[in-house]
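So, subunit A:
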Amino acid sequence: EAVKATPGQAVNMVLLPKFLGILPFDQADRGAQEAAKELGSTGTYQYIGPTPENSAAGQIEMLTTATTQKQNVVMLSNNAGDQIAAVAEAAQAAGTKVVTWDSPIPSGKGESLFVAQVDFGSIGTVMADMVMSMTGGAGEFAVLSASPDAANQNAWIEAMKKVLAEDAKYKDLKLVDVVYGNDQSEESYNKALGLVDKYPDLKVIMAPTTVGIVAAAKAMQDEGLCEKVKVSGLGLPAEMVSYTMNGCAPEFALWSFVDLGYLTTYTSYLLATGAIKGEVGETFTAGRMGDFTIEADPGREGAKRVLMGPFTVYNKDNVEAASK
Partner candidate 1 sequence: MSLAIEPGEIHAIVGENGAGKSTLIKIMTGVHQPDRGEIRVGGVAVTLRGTQDAQGAGIAAIYQEPMVFPDLDVAENIFISNRAESAVMNWRRLYAEADLLVAKLGVKLDVRRAASGLTLAEQQTVEIARALSLNVKVLIMDEPTASLSAHEVARLLDIARALRAQGVSVIYISHRLDEIFQIADRVTVIRDGSHISTKPIAEVTPEGLVHDMVGRAIDSFAVKTEASPHGAPVLQMQGLGRAGVFRGINATVHAGEVLCFAGLVGARRTDVALALFGIAPATEGEIKIDGAPVTIRTPAEAMAHQIAYVSEDRRKMGLAMTLPIFANISLASLGKLMGLFGLINAKAETAMAETYRKQLAIKSADTRVEVGKLSGGNQQKVMLAKWLETKPRILIFDEPTRGIDVGAKAEVHNIIRTLAGQGVAVIVISSDLPEVLALADRVLVMREGTQAGLLPIEEASQERVIGLAAGHDMKGAA
Partner candidate 2 sequence: MKLKSWEGMLAFLFLLTLVANAMLAPEFLTLQNQINLFQLSIEKIIIALVMALVIINAEIDLSVSSVLGLAACVFGYLVHIGVAAPLAILAALAVGPVAGLINAVLIARVGIPSLVVTLAMLIGFRGVARILVKDQSMGDFPQWVTDLGQKGFLGPIPLSLWLFVIFAVGLGVLLHRTGFGRQVVVIGTNAEVARFSGLDVARVKTTLFLMASSMAALGGVLYAARLGSVRGDAGVGFELDIITMVLLGGVSIFGGKGSMAGVILSILIILNLRNGMALTNITGHIQTGVIGILLIVSVLGPNLWERLRRG
């Protein structure tokens, strides 16, 4: 039976994104605020984050501070990899729950739960499928990722490699390279062009990062290569609409960050109030989004997740509506 939240309890919450200033995290903040209001939490809600150039160290610092402040729960989109594990463990020991969302702690250490936007394994499948449909089933493609340190991107790429190796229907797809644009337009743009030059037969650039996918699409458009090399990956409809309409990036996927923030806040509230223990098998209701069950995270041994899903694949039929 699904646990329901008792509104009006005092839970002090911190939403800690990778860094401030870009759209997806702001959307998550919106969702989190919506949930916090619904829950009528009498505690505080903070949306704080580091600067982009100081992301990993800043997150570690902010998690430590939240522990000192005896916050009840910190909702973390982790950008520090396992480097944050020790601090997260210390937070748990001091009574501050750490719930990750968007990007987990790879080892699962110090993490109560991970609110997964989608199943990481299935992102691998979706990415492979999108390549499949764009190449027509055979050909070379490359990945343009964020940074080599981005845990969620790395997990997705791994998942995709696994799917490619295991499922015979992808046998004619060839992943030729993985490069990193460090989530900077300029670097991503140049890397995308570099891929095209290095692999003349390249058919798809798969960019599982919102910055990378736009930069790659722009690069292909600028070089008039949209017919030859398609771009795909994970992107925001608002930023991708023109490239989808003109065929440079006919297909890409994403989930709702608003919902992710909303669900994360519900989960965190329930966990902090003790309504759920964070054990595998527990089921709870997250407001408008319905019921969710805590399960073992298949990608990370010993870690637990709440799976939001599904995500939307955008193409020229639905992208315009979504970009409004």
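If you want to know what made the cut, all candidates are chains of the complex that A comes from, given by their letters.
We adopt the following convention: a contact is a pair of C-beta atoms (placed from the backbone, for glycine too) under 8 Å apart; a residue touches a chain by one contact, two chains touch by 3 or more; residues count from 1.
The structure presented is a predicted model; accordingly, all values stated were derived computationally and were not measured.
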Subunit A: touching candidate in this complex (1 or 2): 2
Contact set on subunit A toward candidate 2 in their complex: 19-21, 46-51, 53-54, 56-58, 60-62, 64-65, 68-70, 81-87, 90, 106-107, 147-149, 151, 154
